[in-house]
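Got a structure here, written out as structure tokens. Questions coming.
Apart from one protein chain that is not included, each protein chain of the complex appears where it belongs.
The first chain written gets the first letter, and so on, giving A and B; residue counts start at 1 in each chain.
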Amino acid sequence: MFGCTFDDQDDEERALESCKQSFMFEPRHSDFVFPSLPLGIDSKSFVSQHFGKDAKNMQFRKGTTTLAFVYEPATENDKGGIIIAVDSRASSGEYISSKSVMKILDIGDRMVATMAGGAADCQFWTRTVAKYCTLYELREKSQITVSAASKYFANVLYGYRGKGLSVGSMVAGYDKRGPQIFKVDSDGDRCQLRVCSVGSGSLNAYGILDNHYKPKMTDDEARKLGLRAIMHATFRDSGSGGVCNLCHITPTEKIRLPPFDVSKLYYEFAEELGKDIVYTPRDD
Amino acid sequence: MSIMSYNGGTVLAMAGEECVCIATDLRFGEQMTTVATDKKKVHKVSDKVYVGLAGFSSDARTMLEKIMFRKNLYELRESRKIRPKVLGEMISNLCYQHRFGSYFTEPLVAGLDPDTHKPYICAMDTIGCIASPRDFVAVGTGQEYLLGVCESYWRENMKADELFEATAQSMLSCLERDAASGWGAVVYTITKDKVNVSTIKARMD
Partner (left out) sequence: MGHKAPRLTSTGTTIVAAAYKGGLVMGADSRATAGNIIADKHCEKVHKLTESIYACGAGTAADLDQVTKMLSGNLRLLELNTGRKARVITALRQAKQHLFNYQGYIGAYLLIGGVDPTGPHLYMCSANGTTMAFPYTAQGSGSYAAITILERDFKPDMTKEEAESLVQRALEAGMHGDNASGNSLNLVVIEPTATVFKGPIIPDFCKRPEPNDLEYKFNKGSTKVLKQKAYKYDIVESMDISH
């Protein structure tokens, strides 16, 4: 029996040693291996053959509006930072498959990623990035930069380029270099922007953002701008809707705001303008 | 994407006791973009007879003009108001004339018989196959959602105010799940002495 105990201890030590070893190395990109298709079958043509040309039914797609922008505080009382605002609709074709999806995903304490495109693709690969970031921080004992995290994300997506992934993500966060937003997509593209919007409603959101964005804003102004842009995008774009989820990353903390019903916002907005948006019944 | 959902839109009709309700959404879209929010798909044909035209908007418009033309000729020739059942049959024949190149619109007729006040509702496909059940009919992009939800909301012999609530709530439920319809809704409650037209509060996304 005593011998056994001795052996156990030995085992434990060995396990610890190998654990340490493996974490000291640069982590592998992903342990996950996709079962490969039989020879001669291309994943993209396989999908289009079996799920139709645009494969809309294969997965929930987020007919989405997501936006993020960086701003500086206008007064001393304001915090500044990044505002990330998204809608909450998941749809496949005309069917609204969910009205309450959270499209802002946490990557670290001070970093988030937004999701647009295929829901499963976004969720899975964001999880992979989050894991990478956590391991990085444990190993390096310092926070990963937004730049590094988004580059890892882009590299992974580039590795699967042409295989039919559909991801349009913004990685936004605050690090030692300040507030930063990187737009990453499934083509492998990655670019840094200060004002950014992704998804089917992005053009509508840009319209509002370009009109009202100022580099210096109060916190209240900035939050309202995000909300307003999402609201207008959901109004014009049938793929976006539901509630507006807002996230404010300040130099010190990450604040998630309670969801705002965009439909309610629209009615309030119309009232503010004194605009009669209600259809007047006619009997013609 | 099917041509039937290019513009989007849904129409629903429910029958009650000496009353019918016909509801329409107000969206006019071009695929994913909402272009206008004041486009009703229900049109008055006669005092107590209304027609709904879902589907491709420009065909719906052409169809409406053909319907009005034929209905006017009918009323002039017969010197009496058209009955909803007759109108249904007329539209069906109109649709079937274009059997091998149909208009991309699904018509729906709802109304009261001008003499007996018996409710009549019917819907048809693009080539004019009439389905005329006694309870409810729906056409358009939200048809599938409506047929499901109406199955539990509809009851026998509803009075006008009950019928209005049932129709309005069914329509609102449909709009929650159909991205191609919405942006406001209008419900017409047709009773033997008046028509009530109400714009109901719907989501604007």
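In the analysis below, a residue touches a chain if its C-beta (ideal position, glycine included) is under 8 Å from a C-beta of that chain, and two chains touch if they have at least 3 such contacts.
These numbers were taken from a predicted model, which means no experiment stands behind them.
Against the chain not displayed here, chain A makes contact via residues 53, 278-283. Residues of chain B that touch the chain left out of view are 1-4, 47-48, 55, 79-80, 92, 95-96, 99-100, 102, 104, 106, 124-131, 133, 143-144, 147, 151-153, 155, 161-162, 164-166, 168-169, 172, 193-201.
Quick note on the criterion: only the chains that are shown with their structure count from here on.
Put simply, the C-alpha centre of chain A and that of chain B have 41 angstrom between them.
By the touch criterion given at the top, residues 1, 5, 8, 26-27, 29, 32-34, 37-38, 40, 43-44, 141, 176-180, 182, 184, 186, 195, 197-199, 203-205 of chain B touch chain A in their complex. Those residues of chain A that touch chain B in the shared complex are 63, 87, 89, 91, 93-96, 99, 200, 234-242, 262-263, 266-267, 277-284.
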